[in-house]
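Would you mind keeping the following structure in view while I ask a few things?
Here's a slice of the assembly, chains where they normally sit.
In order of appearance the chains are A and B, and numbering begins at 1 in each one.
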Amino acid sequence: MQSNVYDVTDWRTSRRAPVDATHDIGAVINSIIADVKTRQTNPEDKPGAVIYIPPGTYSLKTRVVVDISNLTIRGSGHGFASLSIRYNSDTTGWHELNPGGSRIKVENTDGASEAFLVSRGGQPRLGAIAFENVCLDGVSFGVNQNSYRNGKVGIRFATDNDSVRVRGVGMVYLERGLVVQGADALDVSGNFIAECGNGIELLGGSQATTIRGNHIGAGPVGFSIFAENSNGLLITGNNVFPRGIDSIHLKNCFRTNISANRLHSFYPGSITLEGSCKENLISSNMFERQVESYGPFIGVGNGLTDDVGVVQINGDGNTVTANHVTLIIPPEQVAPAGGIPAIFRVVQGDQNVIGANHVISNLDVRTVVLEAGTTNSHVYDSGTEAQFHALSTSYGFRATP
Amino acid sequence: MQSNVYDVTDWRTSRRAPVDATHDIGAVINSIIADVKTRQTNPEDKPGAVIYIPPGTYSLKTRVVVDISNLTIRGSGHGFASLSIRYNSDTTGWHELNPGGSRIKVENTDGASEAFLVSRGGQPRLGAIAFENVCLDGVSFGVNQNSYRNGKVGIRFATDNDSVRVRGVGMVYLERGLVVQGADALDVSGNFIAECGNGIELLGGSQATTIRGNHIGAGPVGFSIFAENSNGLLITGNNVFPRGIDSIHLKNCFRTNISANRLHSFYPGSITLEGSCKENLISSNMFERQVESYGPFIGVGNGLTDDVGVVQINGDGNTVTANHVTLIIPPEQVAPAGGIPAIFRVVQGDQNVIGANHVISNLDVRTVVLEAGTTNSHVYDSGTEAQFHALSTSYGFRATP
C-alpha cells in the first residue's frame, strides 16, 4: 500500500513533480494532491493525506489549489522574523535576515494572489483540512516596506467548509493572511500572524468558529481579526499587537464571545461592532491604548479620532463587562485636538449593557458614551457620573462607588 | 537500539502482527504494545513509545488495551465529516461520504464496546498517555442514524490516571466519545467531538483536569461535557454545539471554573449543576438558546421544559457572573405551553451569587428564579425586578439599573 504521507522534498526524485520544491513548492503540492486524487477515487474511502514540509526555504510560484477533504499540510516551524525591524534597521552583520522554519516564499508567477486556495464545488463542503506550522512569507511590500500592500494572500478558503484547522502557522508580510469564506466549526489556534495587512478574515457568514490562542498584529491598513455575518464565534486567549485599524472588527455578527484576550492598539478603536451586531459578549479583556513609539510608524494612523470609542457598538443586546481599559495618550496627540476620548461608545442600538468595567487614563475621558437614538442602555460600575456622556435619555445608569 | 517509534502500517510486514492494520488496527496496536512491554522490562527505564497511524482507513475489530504509561497514539487527521448531514441528504454525486484522516472504524467483533480501553491494576497509576489527532468513527447508529445509540465507546480510561492528554482527536458517531475514570491533571484540548451520544465524561472523581479549546456537540441523548465528583475542573475556550441534553452537566462537583466558552443549545437547559455542586464559577460565557431548525431533528427534544433554567444550580456557594444569555423561542414552542422560561435558576442551596449577567429574549422571561428553601442568595445586575422570581425570602436583590 502506498503511503498517504508525502514529503515535498522527496516527491520529485522518486516521482514526477515538474520541479524541485525549492523552486516551486506550489507545483509540487499540486502534483501531490493530483496523486492523492488518482489513488483515492472511492467516495466511501478517501482518508486524505499529509503533506510534510521540512524546514527549508521554498519558493511558491504556482498557487496551490486544495480541492480534497482530509488534507493536512504540515511544516516544522512558523519561522517568524520581523521584517519591519529589519527594513527599518541597519542590518550589517546580522546573523540572519529572513523568516525561516518551513518557509514558503509567496512569489506567485501565475497571476494568482493566493499561496493556497481552498475551493471545491459540489457536495459535501470540504472538511477536515488542516494547515499546521508552516511559514507563509509574503517576502516584500515593495518600494515601501511599511505599506502592508502587495496583493498577496496566505490562505484563502473560497467555498464553504467544515471542521477545518489552522494551527501553529506563521504568516508575515502578506496583504491578507488567512481569509475564510463560509466556515463551520473552524479552529484557528496557536498561530503567529504578524506584519500582515489583515490577519484573519471570516467572510460570507460562518458559525461556531473559534479563534484561540493566537499572536496577531495587523498593519495600519487592516484588521487583526475581521468577521462578518458570523454566529457563535469564540475569540479567546489571543494576544493582539498593534497596529491594525482595529484589533477585532465585527460586522453584522451575532453572539460572538470575545473573552480573555489582550488587545493592544496605537490608534483610536480596538473593538468595533459595525452595522447590526447583536448580542455579542465582550468580557475579561485587557485593552491597552498607547501611542506609536516606533520611528518608522510615527505619524501613521488609521484616520480615526479618539472619540470613536475604544469599543464601539452598533446593534442590539450586546454586553460589555469585566474589562480593563488603559488609555494613555499625550494630551497633544489626542485627535481631534481638544477632543475627549471615548472608551465604550454605543452608537446605535437597543438593550446594550456596559457594566463592571474599569478604565484608567491620563486624560479626562468619557468612559461611556450613549449616542442619540440609543435606547434602553444599561450602564453601571464603569466610571463616574462625570465620565458618563448620554445624548439619549433612554438608559439606566449607576456610577462606580 | 530498536526504535520506540512504531507505524501501524509497517508493523506486520517487518514483524509479526497477526493481521494488516487496515483489517484490524486493534490487533496491530495490541501487538505493538506487547512488543514495548517485552522490550521495556526495567521499572527504572520505561520511556514508552509512539504508535503512529498515517492517514488511512483502518478497521478496528479488536479492542486495544493500553496498560503501559508514556504511550502516545498519534494520527494525522481528525477527519470529521457530518454523518448527520449525509444520512439526512441525497448523496448522489458526493465527492466523499465518510470521515477520513487517520480514520479508525470502530467495528469491534470481540464483544467489547470500546475502541481503546486504558486500564491497569497495581501502582502507580497509568500516566502520561496521549491520544492525538486520530479519527474515531463509530460508523453507524444502525437502523435510525439519528438515534445516537450503538453502544460504542471511543476511549475509556477505566482506572485512575495521571497527566494524560487527549488532543486534536476527532470522535464521531459513537454513543460515548471519551470516558475517563479517576483523572488527575488530565488535559482534553483541541478535539473535535461531534455527533456522539455523549462527548466527554469524567467519572468517579477527578481533580485538576482541563477541558479546553474543543469543538463538541452531543446528541439529544447525552451531554457534551459531563463530570461527577470532580474538584478543580477547568472548562474554558470550548465551542459547544447543540444538541445535547446539556452542554455541561456537573454532578456533585466542586470548584469548577467554566469561563469563556460559547454554549449553543436547542433544548431547555445548557449548564446544570446537579446534586450538591459547591463553589463553582460560571463566568464570561456566551449562551445561545434557539430552537431546532434542522428537519430530521424537529420534534426531538430532551424532555425538559423551559422553566428548568438555562443554568440550573443545586448546591452551595456557586457564582454566576459576567455571562450573556440569548434565548429566542417562538412563543408557541415554549414548554410547557404558556410557561415562563427561566434563565438562572437556583433550585436548592445556600450562598449562591447571580450577578452582572445580561439576558436577551424575545419572550418575557424570569432572568433569576430562587426556589423555595434556597437561602442567602445574592442576585444583582441580572435583570429587572419584574424578571426576578423568588419563592424564597432569603436573598439580597438589586435590579440592573
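Assume a residue touches a chain if its C-beta (ideal position, glycine included) is under 8 Å from a C-beta of that chain, and two chains touch if they have at least 3 such contacts.
Keep in mind it's a predicted model, so treat the numbers as computed, not measured.
A.B. asks: Note that 2 identical chains are shown, then give how many the whole complex contains.
C.D. replies: 3
Here, only the chains that are shown with their structure count from here on.
A.B. asks: How far is the middle of chain A from the middle of chain B, if each middle is the mean of its Cα atoms, in Å?
C.D. replies: 28
A.B. asks: Considering only the defined contacts, which chain B positions touch chain A in the complex?
C.D. replies: Residues 9, 22, 54-57, 76-82, 85-86, 89, 91, 93-103, 170, 190, 192, 194, 213, 215, 236-237, 239, 241, 259-262, 264, 283-286, 288, 321-324, 326, 356, 358, 360, 381, 400-401.
A.B. asks: Under the stated contact criterion, what part of chain A meets chain B in this complex?
C.D. replies: Chain A residues touching chain B: 1, 3-5, 43-50, 68-70, 72, 74, 120, 122-124, 127-128, 130, 162-163, 165, 167, 185, 187, 189, 208-210, 212-213, 231-234, 236-237, 255-257, 259-260, 279-281, 283-284, 316-317, 319, 321-322, 351, 353, 355-356, 378-381, 396-398.
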